[in-house]
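Missing here is one protein chain; the remaining ones are kept as they sit in the complex.
Note that the chains are named A and B in the order they appear, and that numbering of residues resets to 1 at the start of each chain.
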Amino acid sequence: MTKFDQINIGDTLGPLELFVSKDQCRAYAKLMGMGEGAGRFTDDEAAKKEGLPGMILPGNMSLGLLSKLVTDWIGSSNAWLKQMSTTYRVPVQPDHAITIHGFITNKNPAEQTAEIDVWMENEEAERLVTGTATVEFRK
Amino acid sequence: MSTILDLHTHSEASEDSRAPVEAYLNWIKLRAAERPVDGIVLTEHRQFNRGGDYRALEDKFGTLVLRASEVETNYGHMLVFGVNDDMVKRFDFADVHLDAQTLINEVARMGGIVVPCHPGRPNIGMYEHYQNKPPLENVVAVEALNGGSRKGEDERSAELIAKYGFAATGGSDSHLVSLIGLCATKFSAYIKTIEDLVNELKARNYEPVDFRPRRKAVPHAVAMESR
Partner (left out) sequence: MAVEYDPALINKVFEVTDPVEVKADKIKRYCAALRETNPIYTDEEAAKKGPYGGIVAPPSFAVTFRNGRHFFENVPRFGRRGFDAGKDVEFVAPIRPGDKVTLTSHVKEIFEKTGRTGTMVFVVIRSTLKNQKDEVLAHIDHRFMNRT
């Protein structure tokens, strides 16, 4: 159980080490109805025609994975992911090792909220997707 | 007495950052052992932001907070130090196609200094523009180390610096609280004001410093296990 009083600025979330396969990426894209016109999420050749290195993860999928780092940390406690901001800096390729990091950067006792930096990086430690999250701890 | 400043940072006043200045200063205090930074310079995108009074925070954390700008030109992005009313009237900071040579000359004439940032970055760095356009005149320094650089970008910056003999700075280009101070500039002088900073930048008595951790890549075997 994660409790507001027990967390500190500087605490880490994760890191979460992931390997998103091309099939997992396609399953996500298919579920979202990203078929026609979104070959960059399902097909290496279509992605290359757009100047990309190969298939990439939809931005929303990265947002989902970054959110998961936070909701895994919340677990089943009575805390609510209140806000999540993401910036897609570099395309995320499936079939590569990715790591998601999180750091608590601020606490607001009046509102019982914690601010968290989150980012996804590749094997070269390049930050691909960056973001912030706010978690509200409820009584 | 030397001073270490992170010369390139973005707070929540920049459209793509959510980092409050206070959280930056708190993080610097928390990470002082690894990132011994004496101060930060806020370089908000496409504007000179006068908002917020940071004097109380400076006292609370013992960390200097100065203000500058990051603007966009036909030779890439550039940091403008010593921004004053004359410069704000002379240039539309929101214009993403400012003429770099005019900016450099005019800012110098008006008492400031322009430092091209992340010169090794595609499109928005000076290196690429030097391949097909004449070199700029009156460039004193460029940013050698940038905390947001991708592989190869700082190397291209180093190449440019070696070729043209520029002085070299460093800055985190932080948009997130936890990335503040990863790269900075070590000045041989004591700096307390923006005027001090402009004078020292012109005097070339500084060097970039790198506080980025040398992380190991995730081993392939670990990656496969978490499949």
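We take it that contacts are C-beta pairs under 8 Å (C-beta built on N, C-alpha and C of every residue); 3 or more make two chains touch, one makes a residue touch a chain.
Since this is a predicted model, take the numbers as computed values, not measurements.
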Displayed partners of the chain not shown (whole complex): A, B
From A:39, A:58 or A:94, residue that would touch the chain that is not displayed: A:58
Where the unshown chain meets subunit B, residue by residue: 15-16, 45-46, 72, 76-77, 94-97, 121-124
Residues in subunit A touching the chain absent from view: 24, 27-28, 31-32, 50, 58-61, 63-65, 67-68, 71-72, 75-78, 80-88, 131, 138
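The rule is short, and it goes like this: only the chains that are shown with their structure count from here on.
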Interchain centroid distance [CA atoms averaged], subunit A/subunit B, Å: 27
Subunit A residues within the subunit B interface of the complex: 9-10, 17-19, 21, 85, 87, 90, 97, 99, 103, 105-106, 115, 117, 119, 123-127, 130, 132
In the complex, subunit B residues that touch subunit A: 16, 18-20, 23, 26-27, 30-31, 148, 150-151, 175-179, 215, 217-218, 220, 222-224, 226-227
